[in-house]
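Note that one protein chain is taken out, while the other chains of the complex remain in position.
All chains are identified by letter, namely A and B, in their written order; residue positions are counted from 1 within each chain.
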Amino acid sequence: MRRAIFWIAAILILAGLQTQLAGWIGAYYYKIVILAGVNIILAASLNLINGITGQFSIGHAGFYAIGAYTSASLVHFGESSIRGAVAFLPRFGQDTVLLLLGILVAAMAAGLAGLVVGIPSLRLRGDYLAIVTLGFGEIIRVLILNIDAIGGARGFSDIPPLSNFFFFWVFLFVLVTVSTIHNLVNSSYGRAFISIRDDEIAAEAMGVDTTRFKVLSFVISSMFAGIGGSLFGHYTAYLNPNTFTFVTSFYLIIMIVVGGLGSIGGSILGAVLVTVILEAFRSLSEFRLVGFSILLVLVMIYRPQGLMGSRGMFKFRRKAAVAK
Amino acid sequence: MITFLQQLINGISQGSAYALIALGYTMVYGVLRLINFAHSDVYMFGAFMGYYIANNRTFQEQMGTSLLSAMVVMLGAMVLSAGLGIIIERFAYRPGRTKTRFTLAFWLGVLGAAFGDLLGDSLAAIIGGALIGLAVGVVGELAGFRPVQQDSRLGLLIIAIGVSLFLENGGQLVFGADPKFFPEILPSKSLNIGPLNLDSPKLIVLGVSLVLMILLNIVVNYTKTGKAMRAVSFNLDAAKLMGINTDRIIATTFAMGSALAAAGGILVSLLYPKIEPLMGVNPGLKAFVAAVLGGIGNIPGAMVGGLVLGLAEVMAVWLGSSTYRDAIAFVVLILILLFKPEGIMGKGLVEKV
Partner (left out) sequence: MGLLDIKDCTKKFGGLVAVRNLNMSLAPGSLYGLIGPNGAGKTTVFNLITGVYTPDQGSIELDGKAIHKKKPSSIARLGMSRTFQNIRLFKSMTVLENVKLARHMKRKQGLFDAVMRTKSLTEEERQIEHDATELLKIFHLDGRAGELASNLPYGAQRRLEIARALATDPKVLLLDEPAAGMNPQESIELMGLIRSVRDRFQLTVLLVEHNMKVVMGICERIQVIDYGETIALGSPKQIQDDPRVIEAYLGGA
């Protein structure tokens, strides 16, 4: 009951903000807010596999790209058939269906990719995942460059705009991502993930099928990256392979390291911080440079566990209502 | 049949190039368990060094085009790259391992700057970032902040990537982002063995690679230094206890790996004369796959892996399509991880419980 109230309230608040936000802060900052939201989804999902489960994925941009392109492709190529199928709905409803379908397909595709990449590599020592994800990220980018149907190097531009309410959608999914990961962490699954991070051998000895859980964590993480990609693509209505390079993957790693590996609040903080530095100071390149240097130095030397530490400053623990 | 043999030779020469680069990855991984992201950029550096030597007026006047001049170019590039490798190890990786504050701060500042100003628009950005990092380090030191012991794995990884980006951006700055063309330093001859047509560059690539790999094998297996390298790759701490100067051995490993990468760079430039600062990214990734294919940490494995990958690529392009050439490496990677993750030659590190 409490939870239903939470979600209804959240939807109302987000919808309300959506109508006012652009007016309050202007189009420029509105865009930054949305990008920050997408980055939160990406960072939080990366944190699940790198921070919480302790693995070494450095190709998150690949899943981001898969999500973006599959969603855009579905909508671009399937628009008429899907609209036909739901013709009874008003235009607005059709758009929403398309959008949600795109997001779903993105999640499935990215998750499947995660499975294909994860199963061979997660059976093995830590370094292998890094190698594979690095290669994977690059391969996806190269593949996209070579597929003309989705624009290749020119970029994919005929993505129909499906909404004017991207603040709402992006932050709705931010809430979905964060709450999903939070709930996972506070369950048997979360304990299993963390035990794998802390000591894989001991975890295995205590009955945790480490490979299975590593793959699970990796697939969930990829799925959310796909969702982020889908939202991004539909928001910007244009996709270019250059957005999904290794450097992007690396930015995401910086976000979670700065925020605190293993801390969900940390990934939010890190994502926002890095997005702001990157975007807001895009024109003032000196400040951007200064910002990053100082940030990285401070964090990596003096607080390598990240700004919020590996457990989060505010214990996101819900006290189990134990009737004693 | 003829074309097949021709493709075979193409594959082997491509593979030799991969093998030379792969050796550097595998050796460094063997002694430090580190994926040296910057290695591909040393390959690029080697090619550029060769370019500048070959284009040097005095050199051209004195040496002309001959086998000797080619050798001088290559040796020069190798020596310079070995130097770069030693510098990278000393100033980027060693502080990362031993957590020396200032050098770490320096490199993190550089990394920050590289990100802040991605395409290296100004040298000032990179230097500025480095200075800022140092300044922060000094201030922190004076204020009495103590650096925290951390899990060095991720830190080293970040530093490695930082060095790579620094070299790539720096290269674009210093060498210019536009591609250059490697001059002719070899007399161009063609050899006809039966129905096969082999041009001298391919032969040189094959021959030189072979010689270098044999030399490496001799050093690793029959010299004291080589024995020390093997000991360090087995167990760093035990090697230290045995009186081996591990820092020196690690530096030597980097030097050798870098020299080989440079040789690879020169040899590839003989075949494909176009060079540019980002030329190392793609071959680097593939060479790494080759190293994994042969068994990461295993030196003969890197040679075998390189050859196999080169052949696979050439065959795939010949039989299929060139669009997906780059995908081959990835497919090979997934396959080897699925079926024989310790690589063709295998290494099998067992973790003690």
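We adopt the following convention: a contact is a pair of C-beta atoms (placed from the backbone, for glycine too) under 8 Å apart; a residue touches a chain by one contact, two chains touch by 3 or more.
From a predicted model like this one, the values you see are computed outputs, not experimental measurements.
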Task: Among A:85, A:116 or A:202, residue touching the chain not depicted - done: A:202
Task: Of A:18, A:39, A:55 or A:210, the one touching the omitted chain in the full complex - done: A:210
Open item on the list: Applying the definition given at the start, please give the residues of subunit A touching the unseen chain.
Closed with: 3, 180, 183-184, 186-192, 194-195, 197-199, 201-210, 216, 262, 310-311, 320-322
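Keep this in mind: only the chains that are shown with their structure count from here on.
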TODO: Measure off the straight-line distance from the CA centroid of subunit A to the CA centroid of subunit B, and report it in whole Å.
DONE: 33
Open item on the list: List the residues on subunit B that touch subunit A in their complex, please.
Closed with: 33, 35, 101, 104-105, 108-109, 111-113, 115-118, 121, 125, 128-129, 132-133, 136-137, 140, 145, 147-148, 150-151, 153-155, 157-158, 161, 165, 285, 288-289, 292, 296, 323-324, 326-327, 329-330, 333-334, 337-338, 341, 349, 351, 353
Task: Complex contacts: residues of subunit A adjacent to subunit B - done: 56, 58, 116-117, 119-121, 123-128, 130-132, 134-136, 138-139, 142-143, 146, 201, 247, 250-251, 253-254, 257, 261, 277, 285-286, 288-298, 300-305
